[in-house]
Structure formats: structure tokens, C-alpha cells
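Note that this complex is displayed minus one protein chain, with the remaining chains in position.
We call the chains A and B, going by the order they appear; numbering starts again at 1 in every chain.
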Amino acid sequence: MLGFIIKRVLGMIPSLAAISVLAFIVIQLPPGDFVTTLVAQAAEAGDTIDDAKMAVLRQRYGVGDPILVQYFRWIGGILQGDFGYSFEWNQPVSQLVWERMGMTSLMSFITLMFIWAIALPIGIYSAVNKYSFGDYAATLFGFIGMATPNFLLAIVLMYISTIWFGNSVGGLFSPEYVKADWSLAKIWDFAKHIWIPVLVLGTAGTAALIRVMRANLLDELNKPYVEAARAKGLPEVKLILAYPVRVAINPFISTVGWVLPTLISGELIVSTVLNLPTAGPLLLQALKSQDMFLAGAFLLMIGALVLIGTLLSDILLAIIDPRIRLS
Amino acid sequence: MSDSVDLDDGSELLDQQLTSDRMVVTSQWSLIWYKFRRHKLAMIGLTVTLLIYLIAATAGFLSPSVPSKFQPKFTYAPPQTIHFFKQNEMGESEYFPHVLGYKTTVNPESFKRSYVIDETQVVPIGMFVKGEKYNFLGMFASETHLFGPIDKKHPFYLIGADRLGRDLLTRTLYGARVSMSIGLVGVALSLVIGVILGGVSGFYGGIMDRVIQRVIEFIRSIPTIPLWLGLATAMPQDWPAIWVYFFILIILSLIGWTEIARVVRGRFLSLRTEDFVMAARLDGVSEMRIILRHMMPSLFSHIIAAVTLAIPNMILAESALSFLGLGLQPPIVSWGVLLQDTQNLRAITQAPWLFVPGICVVVAVLALNFLGDGLRDAADPYS
Partner (left out) sequence: MKHLSYLLLAGVSAIGITGSAYAADYNQAPEFAKMVEAGALPAVAERLGEEPLIMEPVDEVGKYGGLHTAGMVGGNDRNMLLKFTGYEPLFAWDRQWTGKIIPNIAKSYTASNDATTYTFELRAGMKWSDGNEFTAEDIAFFINDVVSNKKLYPSIPSWLLVDGKLPEVTVNSPTSVTFKFSKPYGLFMKSVAGVFGTQLNMLSKNYCAQFLPKYNPKAEEIAAAAGATDWADHMINMCGVEIENIQRWRNAERPTLEAFLIVEPYVAGASQVTFHRNPYYWKVDPAGNQLPYLDGAAFTINADKQTALLAAIAGKTTFQQRHIATTANKPVLFDAKESGGIELVPRRVLTTADAAISINLTHEDPVKRAIFSNKDFRIALSHAIDRQAIIDTIYLGQAEAKQVSPTTDSAFGNKRLSTQYIEYDVDTANKMLDAVGLDKKDSNGMRLTAEGKPLVLNLMTVAALGSQADVSELVVQYWQAVGVDARLQTVDRTRFYEVKNNNDHDAVVWPGGGDGIEGYLDPRYLMPFSTESNYAVSWGKYYQGLDGGEEPPQAIKDQWALYEQLKSTADEDLQAKLWQQILEIAADQFYAIGVSSSPPGYAIKSKNLGNVEVNSPVSWLYPNPGPINSAQWYLKN
């Protein structure tokens, strides 16, 4: 088992390197740089930044060097835990990515659990009652969730939550709990806020998993051992849950690898609309204002989060299904 | 399979043949169609999809107005209902299709125009009316609209007006053009990349296969929105609208191809060892010909299914990008651009009809998904 894990972790390294290159390319692509943004802001306020000051700023922010130099300086810094400097916030990036990434991970995890909790029973039901009204209804429900643009659902739910239920606007905590230590009251407050993003993201992700679960289970249900067990008089519920579901759940777990990227993509938009303290709003803002080190750090961390998620699902799978470890 | 009997109306015949329980030989396409037809949701999906594309193509004719036409006095006008009958002076009901005009008052304090339906103000409407000039199918100029007010100056807002008093129905219909075609053209691009790379990967195997597979795995592990955002911000924004459109297309298809490539590769791998391919190879047929003539046809149905399933993702992505202000921008009219208006709380509280393009997105995405799902199930008629 340990050998398997080590092998998988080592396998992540080239992927991480590739992600870092890609992240750097993405943040380098936009023409202009953050200094232009600064000039735009200063000018809007009625001040002008002259060329001398722009040169000083460019020097301070390290833009203007050859691109390879910039990349290696960046990646070299990250290896030592220094993610560079956020131009917009005027503070080291490493001070601000961790907390936000923590929230993103937490939210992704909760949403994933929510999706599983919904998709698993519905998928089983759909497979067992193939082509029934319930199957169609479940499929339709899943697909409507997927087809509704996340941002629309988020805006409407936020409005309802604030105006009808009197919750604080957006965010993950009411103002009085933001700095408070964790307590039962804080968890309850958190629960009152987290349901909107989880619901919005969850509905977008369940459809695919329902389909996967349904298809896997259908394959299993057609196998002879099921017939045999049924012929022996095993109760139907026990029969399905005891064997086919357990087998069908393996590929289900392995879908984490591609559910996670989708979740995080959606999180970016939903968090911006709902003003959640996750990576999304900061990343979006950083991309827009060309705050390259901040954007780069988030892109890299999001890539890493996906890789870790995939790794965990692989390990989980290996625990459940020993064949994977051996092959 | 090439020497099978072609049946023009395969399905019906097939039904009879199956019920008569005779051995039959029928074409692959007929079998697919037969299987597909059994999938009720897929049939609905197919119908709706075709309908939406038809609407998109003829949007100019179907719309009562043109998307840029604004009317100062009717900003945020609520939807009207069509009345078919009117009481004449004698008190009898007669056929006279019309909508009722509005009585508007401007409240300077709330900065709002409020509308009351004005029973006295009858706006006669009709079919094939003269209205604003548009280009039919991009070929010839026309002024005839399928339906609309007899006098084009009269207000006619079946699903309401936007903030500049433009007809939302017209804008939504025109929006279908960009939104639906962005999916189609984007997928065409993905298809080219996907089939080539997937084909190479599956046909040759070995190191090529491993490299391409790693690339695909890698791309699929990247959350798409941040990547799109990064690429979209890179776009020179002084580009003309049409370039922006194509740039967005390219961005969207950069990721869309992986699924198609995966499907193509899988099929190639299994077909490679099939007898008919082996036979062709032994006959000394060139590799290109084997791929195009012998393997492609049996791949086709799978590709169509994969493509259909990729379109809705592109539609959703376009709307999300526009929503974030990084996709298409006015004056282009797409569903995503129209949905930018719903970012404002004003839409929720005062003009909920602005969400209609959102409903269109849902319907289109649903239809395409069901269609794709049905196609995927039917793609392998022998299973």
C-alpha cells in the first residue's frame, strides 16, 4: 500500500510542473500589466502617474524582465514558500492564499459529500426501476440542475435567503461570527450560509454522477451472480445492496478526479456572486486586474487541490479494491 | 456490414419484421434510429433541438422587431398578453387579434416607469406585418415579420422589454443564433482536434498514445473556468466583435476536444483488432483508406453522440463567461450577454422576465443532453 501511495505521489510531480507552467502562461498572456491598472486608477482619481514613476513601479513589481527569468524566479520562490507579492493588495501572496484555499477545499468537500448523498440513492433507484416514471423524474431533476446556469440560481437563492429568511448577505458567516472561535453557534451560522453554494454547486454536479451510478449498477444487475442470488431467494434489497452496489461504487469513487475540477470551476462563479471568502472572488479579481502573482498562486493551488483530490480517491479506491494496488 | 440491405423506412419495416420474428439484415443506421426512437426523452430532445436551430436560423423573420430597436417610453415594460377577440360596438365578440397598450407614469422619486394596462388602447397585431428592416438568412433584406403590431411604432412586448425598451422576445430569438452556433462551431473545432488526436492515439498506440493520453488527463484535471478566464483576459479587447466571437470559440473548444478524443481512441482500439480491418490490411489497403473508409463509418455514431453532449457545455460556458464580463460583450446579442442584465437585483425584484434567456439556456442544454444521451445509447446498436 505504501509503495502504491509513493508511486502515485511521485507521479504527481510532472503534472504539478505542467500546471505551474500553464498557470504562468495564463497569467502572462494578457497584454499590459498591473502598472497599467494602477495608472488607470490613478487617472480616474484625477492624478497622473508620469513615466518616471511607472518605471519605478515596474521595477518594484519585477515586470519587464524576460519571461523565463520571471518564471524561474516565481517557481523558485514558491519552492521556498514565497508566492510573490500581490500588487493589488500590497502584501505577500502567501499571507492570503492559504485561508482562502482552505475554505475552497472545505466547500468542495462538503459539496462532494452532498452530491454523493444525493446521486447514490437516486442512481440506485433509477437503475433498479429502469424506465419507470421515477427513473425519468430523477434524470430530469438531475439534468435541470445541470442545465441551470449556476450564477442565476445563486443570485435568486441569495435574494430569497436574505429577504425572506433574514440571513446576512452572502458570505459564509454572519459578521458577528467572522472572527469568533468555532462553537456550536458558529457551526449553525455556517450551516445557514453554506447551503446555498452547496445546493447550487451540488445540483450542477449530481446529474453526471446519477448517470454513472445508474449505468454501473445496470451492468452489474445483468450479471449471472445476481440472477443466481435472486434464484436462491435472497431478499431484493439485500441482494442489490450487498453485491452489485458495492461493485458499482468503485468507478463512482474514481470520478472524483473529474468532478473536482468541475466543482472548483463552478465555485469560482458562485463565490463571486455570493461573496464567499473562498479563492474564487480573489482569483477573478486578480485575473481582471492582472495581479499576476496572486492569480498564479491560486491557479497553481487549485491545480494542486485537484491532484490531491484525485490522489485521495485513488487511495480510497485502492483500499476498497485491492486489485488496483496490484496492477 | 457494407453488404447489408438498405431500407428506406427502416424502422417501420423493422417493427413488422421483428414482430414477424424473421431473420433480417438491416443497415446500421436503421438499427440506430430504431433504438433511438425508443428513448422518449431523446426524441423530445431531438425535436426541441431542431426547433431551436430552426428558430435561430429564421430569427429575423420570427421576431416582431430587431434587437437594437429601442423605445424611450417603454423601458422595462412588462409582458403583454395577446387577445384574439374584441367586442365591437354592437357588443359582439369578433376576431381581432390585438394587445393592450400601457398607461405609463414616471415617478421621479423612485426613478421608475410604472405601467398599467390601458384597456382603451388597442394595438392591432397581425401576421406577415411590415416592421423593422432585417436580413433574412443573411441573404436578402426584408421588412416582413411573421407577426407583430400592424404599426411598428406601437408597443408590442410579448415577454417584456429590457432597460432600453428593446423587445426581449426579439433579443432572445436573436440570442439563440450566437449561443447555439457557438456550441456548434466550437464543437466542430473540438471535433477536428479530437478526431485527429484520438485517432492517432488509438490507431498507432505506443508512445504516441501515452503522450496524448497524458495530455488529455492533464487538461481534464484543470478546472475549466479559471483557464477560460485567464485566456479570455488575454484577448485583445480592441478586437472587433466577430473576432472576439471566434476567440471565445477557440478557447471553449480547447478543452472540449478531450472527451471526443477519448471516445474516438476507445473505438479505434477496439476496431483495430476487428476482422474486417485485419482483412483490409491484408488486402494491402493504405492506412489512410482503412481509417477513412473502414473504421470511420462505424465510429460515426459515437462521434455524433460525443459531439452532441459537448454542445451544451459550450452554451453554459459562454453564458458564464459573459456573466463574468469576460466573454462576449454588447452589441453582440447572445443569451449570455442578455443574462448580464440579470446580475442586477432590479431584474429579480422588478423585471423577472429578464430571466427568460436563462430558461432558454436550460431548455437548450436539456434538449441537447437528452438527445446526446439517446444517441450514445443508440450508437452501439448491436449491444
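Here is the rule we go by: contacts are C-beta pairs under 8 Å (C-beta built on N, C-alpha and C of every residue); 3 or more make two chains touch, one makes a residue touch a chain.
On a predicted model such as this, the values are computed, not experimentally measured, just so you know.
The chain omitted from view is touched by exactly one of A:Arg8, A:Arg73, A:Arg230 or A:Lys288, namely A:Lys288. Across A:Val273, A:Met301 or A:Leu317, the single residue that touches the chain missing here is A:Val273. Subunit B residues in contact with the hidden partner, per the touch definition given at the top, are 68, 70-73, 75, 106, 108-113, 163-165, 237-238, 240-241, 325, 329-331, 340, 343-346, 349-350. Annotation for subunit A: contacts to the undisplayed chain at residues 31-32, 36-37, 39-53, 56-57, 86, 88-92, 95-96, 99-100, 155, 158-159, 162-163, 166, 168-171, 173, 175, 178-179, 271-277, 280-282, 284-285, 288-290, 294.
Everything that follows uses one rule, which is that only the chains that are shown with their structure count from here on.
Between subunit A and subunit B the centroid-to-centroid distance comes to 27 Å (mean Cα coordinates, whole Å). Subunit B meets subunit A in the complex at residues 40-41, 218, 220-227, 229-231, 233-234, 236, 312, 316, 319-320, 323-326, 339, 342-343, 345, 348-349, 355, 358, 361-363, 365-366, 369-370, 373. Residues of subunit A that touch subunit B in their complex: 15, 18-19, 22, 26-27, 29-31, 136, 139-140, 143-144, 146-152, 155-156, 159, 207, 211, 257-258, 260-262, 264-266, 268-269, 272, 283-284, 287-288, 290, 295, 298-299, 302-303, 306-307, 310.
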